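The complex is shown incomplete by one protein chain, all other protein chains being positioned as in the whole.
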Amino acid sequence: MYEGVSSPIIHRPKTLSEFAQTSQKATSPLIWSGGSSIMTGKNTYPLINSNFDSIIYLGDIKELEDFQRNDRIAEFGAMVNLYDLANYGKNVLPSILLEAINSIGVSIITKRATLGGALSIVNPVTSIVPVMIALNASVELRYMKKKRFKNHWIQASQLIDKNGQISIPPKGLITKVRVGVSDMSTFGKFLKAGSYNRSPEETVFGAFVTHVNQNTLSQAHLVLTFPTVGTYTSRDMDNIFNSLKFPIGKDGESSLIKSISTFIDSSFSILPLQKALLEGFIEDIVGSLNEIALTEPNYAKGESYE
Amino acid sequence: MKIECVIDGKMLSLNLNSNKPLSLVLQEDLDNSTVNAHCRGRLCGLCAVLMDNEAVLSCMVPAFELNEKEIRTFETFQKERSMRDIERAYDEVGVKPCETCYQSRSIIIESLSNKLLERPNTPSEQIISELSVIDCSCMDTEDMLKIVKRVTDLKRRRNVRRS
Partner (left out) sequence: MADRKGFTKYNIQYGLILRSPIGHSKLLGFNLPNLDKSFFILKGEDLEGNNSISFIDGDIPIFASGEIAYKGQPLLALFGTDFESVEIALSKITPITEPIDEESGPTEFIEPYEYSFGKEQIPSDEELSKMRKTESEFTFNATLFSNPYRYATYAWLDGKGITIESPSQWEEPIRKNVSYHTGISENLIEIINQKHFSKRDEYLITPVIFSVIAAIAAKKTGLPTRMRSVARAARPQFKIKKTTYFDEEGNMAFEDADMSVDQGAYPIAPHELQRQAMAGLLPLYRVGRFRGRVSILKSFNAPASFSGGLGYPEASAASSVHISKLPMKNTLTPIQYFDSFDSGSTKFNDILPSIDISEYQDSIEKISELSSYNRKWMTNSLMKSEFGLMGNIRGIGFAMAVGIAGFSTTFAKHSPFEAQITYTQKHNISLNTSGSSSRDIEYWKSIIENEIVEKKGSEGAFIFIERSSDTIDSGPDTLNRFTSCLTPQLKEAAMKIDSIKDKEKPPISIRFKVENPNSPCEFEPSGFGAEIIELSISEYSYKPVVRNIWATLNLDNVINTKDVKERIKRHILLTLEECGAVLSNTCKINLSIVDHNKNDGILSSIVAIAKSMTMGAFLNALKQATGKESPELPTGAVNIESLLSGRSNEN
């Protein structure tokens, strides 16, 4: 019978050093944080065409559930679930991140979805990934190298490989995530169009974050995720935003949309619907930035657009 | 893997695959007639049960997490007092869920109404959002809201009477 014969061994380390020892000995373990993405996969049970022979469950490692903050950054353990993240971080986290978590909506899911898990799935299933990248979040990554357990802090954007998929070293683990606290001068826009679990091929997640200095932008960051395809982020694309002076007219907006579409087309093949949703997002961003530029106090001091 | 837990009031010792979803354990190993859906990741929301008094989607709970947990499916929940409140709310509003989602929706309403007791100012959009986990459009949003609010109200009154 299947049962008993094919049951993966469950390891439940209590500390990170126990995790290191366990993962060293295990041949091909499946790292299990909240498990929401794993359990909702099509071939999860029974495991068909998979190489996993054991599961390392992170739920007993208390270090991964910590939360700390100071006046500049907030740091979360990777096992903090998204529901708690939204609650603890209500007055601290950037609103775009809270918006992204709330867009998942249902606490029955967010209580099982962890931050580390959300950032580790090869093809992102939530809007957390583009938002974290756009916010320049950093993650602590721990992985085996030459039989030693290393740890590194890297930018969240470095998790994305050239194919737009999230790539973590084998037996690697995200242990902590750091993100800047909410800042009044930061402008953020978030997009979630479609429903990942019911129609992933029609869905788009997007995040745009920038500093606004009167009518120009700096450190603009646009990140787009197309589930089933990949995540797109590009310095060239960001630099286009940084070079713009707001307000921009319809022509400028069209030209911007065209440039972004060209960038996306060079890497991914997406549906016309997804392109249309992306266009709507850019229009929304431009509209808001135009509004900010037109209502900035400096312009009230005698300057005019006529 | 040997799992020991309480399911529907019975202390059970089960020999299961460690990663078998609770929904399949209930359907196949325990022949539970109230959990019948397994959508393979589409998050249909039709497999809700109460785990340690909180609603969970049983397809998302692997067997290895069940040790020392208490699970109540609709099989036992329907006999509880809380379900009377929910039935009363269905009756008063004049609409009830279809047979496909009746069990799951009732359990989610139970869990949601308990939360609303603690956070009475939860906005309606959030309540609707919580109920949207169920992929069945047999009720309109206004009726769903009325039902949840009525159930919460009934629980609150009972709590006041008790105290």
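All chains are identified by letter, namely A and B, in their written order; residue positions are counted from 1 within each chain.
The working rule: a contact is a pair of C-beta atoms (placed from the backbone, for glycine too) under 8 Å apart; a residue touches a chain by one contact, two chains touch by 3 or more.
Values in this document were obtained by computation on a predicted structure and should not be read as measured data.
*Asks:* Out of B:27, B:58, B:82 or B:106, point to the residue that touches the absent chain in the complete complex.
*Replies:* With B:27, B:58, B:82 or B:106 as choices, the missing chain is touched by B:27.
*Asks:* Tell me which residue among B:37, B:133 or B:151 touches the hidden chain in the full complex.
*Replies:* Here the residue in touch with the unshown chain is B:37.
*Asks:* Which residues does subunit A use to touch the chain missing from this display?
*Replies:* 1-3, 6, 45-46, 48-49, 191, 193-194, 199, 202, 271-273, 276-277, 280
*Asks:* Need a quick check: the contact residues on subunit B for the chain that isn't drawn.
*Replies:* Within subunit B, the residues that touch the unshown chain are 17, 27-29, 33, 36-40, 42, 44, 46, 94-96, 98-100, 124-125, 128, 135, 137-143.
Note that in this section only the chains that are shown with their structure count from here on.
*Asks:* Between subunit A and subunit B, what is the gap in Å from one C-alpha centre to the other?
*Replies:* The mean C-alpha positions of subunit A and subunit B differ by 30 Å.
*Asks:* For subunit B, which residues are in contact with subunit A within the complex?
*Replies:* 1, 15-21, 24, 40-43, 45, 48, 54-57, 59-62, 64-65, 108, 111, 115, 129-130, 132-133, 135
*Asks:* Where on subunit A does subunit B make contact in their complex?
*Replies:* 2-4, 6-10, 32, 35-36, 39-42, 44-47, 55, 57, 59, 105-109, 111-112, 197-198
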